[in-house]
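This report refers to the structure that appears directly beneath it.
Shown here: the complex without one of its protein chains, the others still in place.
Going in written order, the chains are labelled A, B and C, and every chain counts its residues from 1.
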Amino acid sequence: MEERMMHQVDETVARYGSTDEALVEILRDLSQQAGYLDRPTLAAVAKKLAVPESRVFSVASFYSMISVEPLGKHVIRMCQDAPCHVAGGRKIWETLEQALGIQFGQTTSDGQWTLMPTSCIGLCAVGPVMMIDDEVFGNLTPEKVNEILARYREQDGGAA
Amino acid sequence: MKSLEELRKIKERALERRKLAGEGAKSRITVAMGTCGIAAGARDTMKAVLNEIEKRQIADVVVTQTGCMGLCEYEPMVTIKIGEADEVTYGKIDAARIPTLIEKHLLGGEPVAEWQVQTAK
Amino acid sequence: MVYRAHILISGDAACIAKGARDVEAALWEAVQELNLKDEVQILEVSSLGHSDQGPEIVIYPDGTDYVNLTPEDAKFIIEEHLLKGRPVERLTYREPPSLPLPPPSEKEVRVVLENVGKIDPENIEDYIAMDGYMALGKVLGEMTPEEVIEELKISGLRGRGGAGFPTWLKWTLARNAPGDMKYVICNGDEGDPGAFMNRSVLEGDPHSVIEGMAIAAYAIGASQGYFYVRAEYPIAIQTLRAAIKQARDYGLLGEHIFGADFSFDLEVRMGAGAFVCGEETALMQSIEGARGMPRTRPPYPATAGLWGNPTNINNVETYANVPKIIHKGGSWFASMGTDKSKGTKTFAIAGKVERTGLIEVPLGMTIREIVYDVGGGVLGGKKFKAVQTGGPMGGCIPEQYLDLPVDYEHLKEVGSMMGSGGFVVMDEDTCMVDIARFFMEFTQDESCGKCVPCRVGTRRMLEILNRICAGEGRPGDIETLEELAVYIRDGSLCGLGQGAPNPVLSTLQYFRDEYEAHIYDKTCPAKVCKGLIEYKINPEACIGCTRCARNCPVNAIEGKPKQTHVIDADICIRCGVCKQVCPVDAVYVE
Partner (left out) sequence: MSEIHLTINGKPVVAQSGQTILEAAKQADIDIPVLCHHPALANWGACRMCLVEVKGMRGLQTSCTCPATEGMEVETETEKVVAVRKFVLELLFSERNHYCMYCQMSGDCELQDLAYRYGLDHWTYPRPFEKMEVDASRKYFIMDPNRCILCSRCIRACSEIAANHTLGLRDRGARTMVVADLDVPFGESTCVECGTCLQVCPTGALIDAKSAYGGREKDVIHTQTTCMQCSVGCDLDVVTRYQRLLRVDGVWESEPSGGLLCVDGRFKPLYEKRQRVTGPLVRKDGKLVAAGWNEALGIVAEKLQSGSCQGLAYCATTDEALTAFARLFAKVDGAAGRIEPQVAPLGFGQVAKVQDVLDADVIIVTGAQPLEYQRVIGYFIHRAADQGAQVAVITDDENGLSARAAMTLTSAEAGKAVETAAGAGKVVVVYGTEIKPEVIAALKPLGDEAYILALDPARNAQGATAAGLQPQEPSDVDVLYFLLGEQSEDAALLAKVNGAFKIVQAAYHSPLVDQADVVLPTPIWVERTGHVTNLDGSAKPLHAALLMPENVRDEAEALAALADMIG
């Protein structure tokens, strides 16, 4: 495990360059690879770039696409911006919160789902929009949301 | 790039190529592959276009891509240009519509009116 | 074995989720029962293309496509289609209705978007064919930096990302600032909700921006440039990187471009999800690998920017205009637009309008023209209520200003701003208090937390707005909101905080009655705020189909089949699902 992580850190740092100015990109990339950045990974980045851990943590926790806390198996990112909102985004928010039994910013207790807001992903014409992991879903309705969730649950083997 | 002259030569060459549908080809299919297009399924559409061309062994067509045409709601969007005729733009072209589109417009020469959208000049 | 017919059934996850397995079982059963198993083959395939309407089957050789199937339907189809040779019309797939798109308006003028959607962004020669890099060649071969800036001055181009600062002046300041190392930065952190013009340009015509930056670099004396693009735009970044590589391959970036004593190269930096990084000083912090926290100005980036060096920063659209201006002349550009706002502007029209998407119009076009002529009017023929421009730092402009020319000055006059070009149309079903609340939630969430007025003040405003929308507004709330808004505007460090109260101020200015209705009458006129509404079922209309009761997430609806249903207001969470699923529109909001 640790070896794999170190390898990932080495590789990512090599890609962006081991200067402190690449910190934001390195952290974002690593966070996307691993789902989130655990403390050993953050410490490894700090060491590799020779920057203080406090700076690594400050930067990591500032940006919304970098996570320093564990996320669920699937991360739902619901667009929280105006066009989606006007198009009925609030209902989708509520449907998601209801369906998963958690609030935005939380992860289900079984570790399957994390619900997060995201800023505009520029697909306003098909709002409301959400992303599950890397997949984008547009023109959402509460019904459609429940269907999509059901499909993921089915894929995951009927669990959760 | 050493000089404006060199750039002009490239321009002439590129223009020549663009005037036709494609280099040595009779027609051109363009799939809009902006984020909006891809979110709406443009990758599948593109795949379907390539499949269909291979399946039917159509030789004189160029398949290319372009960015967002500004009508994100109508993605995936596809344009077809045959010879020196005006380009025709289609909206909401999912993979399932490609065989029909290629059959009727590209091969049959008849644009599919009900899928057509008009874009700004 | 040769079969007379093949039945393909979609094994797509969505179809399975909706019962494809049962349908498949029913197909097998029917084939056995009707003794067709030697004639008909059933094959499961990955997808048939309409999984949103699954379960789906396609029967070949004729290719009839059936969707939304139940096991009963499956059996029926085998009997009718395969045994009796009669396709079941009612179950066949129907194409989505043809496109109800109004024709594009002649009023659009495409300058920045000229090539977007017309050329292959990954083929530099496509761009060159459209006179690409001619402007750079001309600048390097025939013009001094001063002449370049003069041409921009003639054009009247102003920053397309926000406040509209004259571009020539910005360049002059950076040019005159002392320093050996200077930078140009392209701000591609397009974060305004509803705005995606820059994304479209980066994805569709990246070279125009690269060329604009190279010209800027020549004008101010820089040799290094940075593209800062938000990570939410992965395709744009990919396209951009490919374009930069091609430009290098063609010698349009790098050493001694066009044989001139000018070298310039570009690097792409990706954001990581922070709206505030659209603010120029925060953006530079982010490029330097730090938290994107804005710093006070002065000093301005023109004198002390990236790593303390003189830096010119413009947004995507501003740079994309530059090659056109050089190529066609500043006065050509200045011939479009208004006296003080020259040229064209791209907008992303979204919300309740027929023709959503990307447009480009000359500055000074009225809101009415944009909404009705270019945008095709309000969606579904509803009544126009307001348009929100300028993103979360902008404001809502009401119907009375439909004939307002859209330019920097006029938008500001009515309490909004140009911003980067978001244009969200709102109709009568939009609650303006809810919209204000929404924007405050956004800025509150995106506040970097550095300065007190923005960090704490937006929080206090949001709390009040939340209360009002929940039906718990109190007398005095409006006045407190106004007070908070003014002080946050005057006291905040950067544009995000200074602009954060704008949506509240503008809605208070034009839709105060809606606030008052929420607070004093405890009603939401647009029937949106769920603390103030109640869902009811019209007994005359209800057909007792039980659909609402089955879909209600909290079992708040009582009723037997074929009898009138009733919603228990105490249990109801006002999610509105019942209203959406009712086939006869019997559910209404009070």
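Quick note on the criterion: a residue touches a chain if its C-beta (ideal position, glycine included) is under 8 Å from a C-beta of that chain, and two chains touch if they have at least 3 such contacts.
Predicted model, so just to flag it, every value in this text is computed and none were measured.
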So which shown chains sit in contact with the chain we cannot see?
A, C
Just to verify: which one of C:Arg291, C:Lys324, C:Arg355 or C:His410 makes contact with the chain not shown?
C:Arg291
Taking the full complex into account, find the residue in C:Val111, C:Val424 or C:Cys451 that is in contact with the omitted chain.
C:Cys451
Applying the definition given at the start, please give the residues of chain C touching the unseen chain.
274, 276, 291, 295-296, 298-299, 444-453, 455-457, 459-460, 463, 487, 490-493, 498
Hidden partner interface residues of chain A, rising order:
39, 42-43, 52-58, 61-62, 68
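Note that in this section only the chains that are shown with their structure count from here on.
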Interchain centroid distance [CA atoms averaged], chain A/chain C, Å
20
The distance between the C-alpha centres of chain B and chain C, rounded to whole Å, is 25
What are the residues of chain A that contact at least two other chains?
121-125
Return the residues of chain C touching two or more other chains; collapse runs of consecutive numbers into ranges.
196, 199, 233, 356-357
Listed in rising order, chain A residues that touch chain C in their complex are 19-25, 27-28, 55, 58-59, 62-66, 80-87, 90-91, 94-95, 98-99, 117-125, 127, 141-143, 147, 150-151, 154-155
Residues of chain B touching chain C in their complex?
1-4, 7, 10-11, 13-15, 17-18, 30, 32-36, 38, 64-74, 91-92, 94-96, 114-121
In the complex, the residues of chain C that touch chain B are 48-50, 95-96, 98-99, 101, 103-105, 108, 110, 113, 116-123, 125-126, 128-129, 131, 133-134, 137-138, 141, 196, 199-201, 203-205, 233-236, 239, 250-252, 257-259, 355-360
